[in-house]
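Below is one structure, written out as structure tokens, with a few remarks after it.
What follows is chain A.
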Amino acid sequence: MAQTIPQGVEYVRILPEIVLSLFGMVIMVLDPLVDERSTQKLLGLIALIGSVAAIAATLYQSQFPGLGFWGMVKVDGFSTFFHILVTAIAAVVILSSFEYMQVQQIRAGEYYGLILFGAVGMCLMSSAVELVLIFIALETSSISTYVLAGFRRRAAISSEASLKYFLLGSFATAFFLYGVALMFGATGSTSISVIAQALRLSPVPVLAYAGIAFMFVGLGFKVAAAPFHVWTPDVYEGAPAPVVGFMSTAPKAAAFAVLLRVMFESNAPGRLWLIWVAAALSMTLGNVGALVQQNVKRLLAYSSIAHAGYLLVAFAALANNGIPAAMFYTASYAAMNVGAFAVVSHLAGAGERYVTLDDYAGLGRRSPLLAATLTIFLLSLIGIPMTGGFFAKFYVFSAALQANLVGLTIIGVLNSAVGAYYYLRIIVVMYMREAREEVPAIPVSPALGAALGISVAATLYLGLLPGRVLEYASRSAAELLH
Partner candidate 1 sequence: MQERGRDDLTSVGGPVLSAVEGTRALLRNNALNITTFIIVSLIKTVLALFVLLTAVAYTVWLERKVVGHMQNRWGPTRVGPFGLLQPLADGVKFLFKEDLTPPHVYKPLYIAAPMIAVIFALTSIAVIPVGNSITLGSLHIPLQITDVNIGLLIILGVTSLGVYGVALAGWSSNSKYSLLGGLRASAQMISYEISLGLSLVGVLMLTGSFSLRDIVDTQGGTFWGFIPRWNIFYGGQFIAFFIYLISAYAETNRIPFDLPEAETELVAGYHTEYSAMKFAMFFMAEYANMITVAAVASLLFLGGWHGPVVGPPILRALLPVFWFVLRIFGFLFVYIWVRGTLPRFRYDQLMAFGWKFLLPLAIANLLVTALVVALRA
Partner candidate 2 sequence: MTHLIIFLFFGALCLAGAVNLLVQRHPINSALSLVVVMGSLAVEYLLLGAEFVAAVQVIVYAGAVMVLFVFVIMLLNAGEEVRTKGSRVAMLFGIPGMLVGSALVGWVLIERTGSQTVAAGALPGAPRTIGWLLFHNFLLPFEVTSILVLIAIMGAVVLASHPDTDSGKKKS
């Protein structure tokens, strides 16, 4: 071991994480120092700058691909993709939080700090190629989301969400850790590349199967895949709306990144049937559950379960088509879901009073622009052409068909049809039904407007010109598979 100190270029390979941590710490230190009233805006602004700086750092970092810190992190196209995705989500969520925090009268210093620190964990999850580091990054991202879920301190339902998420989440991470331990027992290493080598030898040790299964349970919880989804509706209902926008996209994207790395790069055995079952269950349970919901946040929670199912279909497919399809899906899902929750957080009002379907009645007349924006997101969630959701589903199902997964594809398409019903129901309520009571229409603040604009732009961009993103995804997938 000649080298005893990490070299300069290795720090570049964790540069986005360093930037995010530094900004998080600055916020933490400034929080008690700045004046109470200006706190929210100033700290939020710093957080925003931090996440944008992290995007810049990622772009810079992508010029130096390779391993760092003794084979702990790996900068490649794949990690760059997820880094940008996660930090962009963080930036948009921070933008959409300004107004929400003011309306809810929540002291937000720690809030922005936790989002940045959570993003550190999620970024690391996508670039880590060693299971111990993946676990710690996973914990970092999880713990910050547990706390963020409980940020509506005056609402009992929020504390309930936080506690439920924490208890079940700890249980799930324990599963993941146990899987890591079993994998270590089976292959003698926690480094994914070494594991991949060991697993190529036949026969594959039985312990490796168990290890993969346990890790899948842990990650399945994080992405809200059935049958590990039961926490989702309650947590999404209780957590603050912008936080839901964050935690339904960024940690999920990161967890999918880990799944992709663990399953494909390490050439995991027995992954197919595991994912097949989870995908079919998630799609069905999510869509059926969403049919009967009256609360929009709960509805979107079930929809989130269903979308995790669609994504898993891509995992079941062959690697060379499945990986880019899954990457494209995470990106487009992030765009539309963050946007949808930004609208929800705006409409919720003080104390999140207006979150049921009835409260959305007459929105088309009250604030036409907002209703149109939400319609775009919902159409994208259905998978209507011209939106990101369409191509996402299209690539996933075509990848599945190429892999001869006809059964799974049929289940998926049927489920998409079921899903269309409840998304359309919201649109119908918005435009066709009169408001029963007068819900106050608050003007959209510039920051929230910017957040919505970015989300709409991203959704439409992915729907109209998917080529570049998909091409990038395919290239990095090929890189991942060597």
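Note that in this section a residue touches a chain if its C-beta (ideal position, glycine included) is under 8 Å from a C-beta of that chain, and two chains touch if they have at least 3 such contacts; residues count from 1.
Behind the choice of candidates: all candidates are chains of the complex that A comes from, given by their letters.
These figures come from a predicted structure and were not determined experimentally.
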item	value
Selected neighbour of chain A [touch, this complex] from 1 or 2	2
Chain A to candidate 2 touching residues, read off their complex	1, 4, 6, 14, 21, 25, 28, 31-32, 36, 68-73, 106-107, 109-110, 113-114, 117-118, 120-121, 124, 130, 132-133, 136-137, 139-140, 143-144, 146-147, 150-151, 153-154, 162, 185-186, 188, 203-208, 210
